[in-house]
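Partial complex: the chains shown occupy the same locations as in the complete assembly.
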Amino acid sequence: MNIRPLGDRVVLKRVEAEETTKGGIILATTTKEKPQEAEVMAVGPGGVVEGKEVTMQVKVGERVLFSKYAGTEIKLDGIEYIVVRQDEILAVIDK
Amino acid sequence: MNIRPLGDRVVLKRVEAEETTKGGIILATTTKEKPQEAEVMAVGPGGVVEGKEVTMQVKVGERVLFSKYAGTEIKLDGIEYIVVRQDEILAVIDK
């Protein structure tokens, strides 16, 4: 990727709902704030963000759950990505 | 479990209301914000969360009370889980 996120930002590529992970996670459909599954595409350097030291805990290629309403969508070569802050990522799904 | 929560997040599995704990805790039904009983399924690493050092105080397998409206629901292999921040857990029920 040609995009380099600043601070604690992470670039995600949403994983389609049809696609099932090895861990078999399926997103709940009964709650209003549904978490979203995505793949990590690019990770910011962390460091001091808003005056606080942030260590990045996710890596490129990992699957993560993040809040549906988090982040900003961008498009690269026709593919949609989402830029979120690391704190908006709930969990990593180990495979 | 195949899910690894970030920061101070904790993955909980709700305990059914019919099920009674050893300590005999029954959730109050007269207040609007009812605490919920759950089992801890996965615990984040803690560390610096929003610039503040957080030490995790709950362990996998413990029973906890948490606020009903806290957290985000996810589904894994057909079972619902809730991802909460540790601060949203009120107390551990020792058995």
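Every chain is named by a letter (A and B) in the order it is written, and numbering of its residues begins at 1.
Criterion: a contact is a pair of C-beta atoms (placed from the backbone, for glycine too) under 8 Å apart; a residue touches a chain by one contact, two chains touch by 3 or more.
All values derive from a computational prediction rather than experimental measurement.
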{"item": "Where 2 copies are displayed, count of copies in the complete assembly", "value": "7"}
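In the analysis below, only the chains that are shown with their structure count from here on.
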{"item": "Copy-to-copy rotation for subunit A and subunit B - C-alpha atoms, rounded to a multiple of 5°", "value": "50"}
{"item": "Centroid spacing, where centroids are CA-atom means, of subunit A and subunit B in whole angstrom", "value": "23"}
{"item": "Subunit B residues within the subunit A interface of the complex", "value": "2-7, 9, 11, 42, 44-45, 47-51, 72-78, 80, 83"}
{"item": "Parts of subunit A lying in touch with subunit B, wherever the complex brings them together", "value": "21-28, 30-31, 33, 35, 50-55, 57-58, 65, 67, 86-87, 89-95"}
